[in-house]
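These notes concern the structure reproduced below.
Moving on, here comes chain A:
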Amino acid sequence: MTEAMLFYPMALVAIGGALGMIASRNPVHGAMYLVLSFFGIASVYVLLAAELIAALQIIVYAGAIMVLFVFVIMLLNLNEDDLERPRLTPGTIFGGAAALAFWMISFMVFSDLPDQTMPTELPEGFGQVASVGRLIFGPFIVPFESTSILLLVAMVGAIVVAKPRI
Partner candidate 1 sequence: MGAAFQNLLSVVTFLPLVAAFVVLLAPEGRVSRGIAFWTSVAVFLLSLGLLWQFDPSSNAQFQLEVNVPWFESAGIGYHIGIDGVSLLLILLTTFLMPIVIASATTTIEHRQKEFAVAALVLETAMLGAFIALDMVLFYVFWELMLVPMFLIIGVWGSENRVYAAVKFFLYTMVGSLLMLVAILYMYWLTGEQGEARSFDYYAFLALEIAPQVQAWLFAGFALAFAVKVPMFPLHTWLPDAHVQAPAPGSVILAGVLLKMGTYGFYRFAFPFFPEATFEYRTLLVALSVIGIVYGSLMCLAQRDMKKLIAYSSVAHLGFVMLGLLAFTTAGVTGAVYQMLNHGVATGALFLLVGMLYERRHSREIADYGGLAKVVPAFAAIWLVVTLASIGLPGTNGFVGEFLILSGSFVSKIPGGKVWAGAAATGVILGAVYMLWLYQRMWQGKVVHEENRSLRDLTFREWGIVGPLVALIFVMGLFPSPFLGIARPSIERWVAQLEKANPALAGDPVPSNPVGERALRVEAVTGPRGAVPAVADPDSKPRAIDPQQLQQGKVRITDVVRPQVR
Partner candidate 2 sequence: MGSVPLAHYLALGSALFAVGFAALLVRRNALVVFMGVELMLNAANMTFLAFSRAHQTMSGQAAAFFVIAVAAAEAAVGLAIMIALVRNRNTLNVDEVDTLKY
């Protein structure tokens, strides 16, 4: 009951934000729409019993990444001339068609699933920080530690690339 009542509006927010991102000519507006979409998505995550991920979604995505985006947009200081005008080219047509086709196909796939009902009962602490943490620092230790390398690489890479001179 509550799940449905929350899900559909939030889904709408997520989709709407995403579409808004596509539709807005100004990238800053786009970024804002995207943040909106992320909030919607995070809410759905909560519905999916993934509180930690929902929190991370807000913190990392809406908080860090999008700020970074906006920061970059501001840094680059684009003016009105740089705003693109929507055009119809073979590329856009094919691209849009591909996206649409994909979505259609996905319907086919998902409707084919044998078990459509979500379990109502979930294990204790499912999606909670503690249990996810135990998982990540336990069995997932190898990929997790690799992620640390990944982040280090990203840092070094970003510095190398963004430094003004070599």
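Here is the rule we go by: contacts are C-beta pairs under 8 Å (C-beta built on N, C-alpha and C of every residue); 3 or more make two chains touch, one makes a residue touch a chain; residues count from 1.
A word on the picks: all candidates are chains of the complex that A comes from, given by their letters.
Computed from a predicted model, the values in this text were never measured in an experiment.
Q: Judged by that same contact rule, which candidate in 1 or 2 sits against chain A in the complex?
A: Candidate in contact with chain A: 2, the rest do not touch it.
Q: Considering the complex alone, what residue numbers of chain A touch candidate 2?
A: 1-4, 7-8, 11, 14-15, 18-19, 21-22, 27, 30-31, 34, 37-38, 41, 44-45, 47-50, 52-53, 56-57, 60-61, 64-65, 68-69, 72-73, 75-76, 78, 82, 84, 91-92, 94-96, 98-100, 102-103, 106-107, 110-111, 113, 115-120, 122-123, 126-127, 131-132, 135-136, 140, 143-144, 147, 150-151, 153-155, 157-159, 161-162, 164
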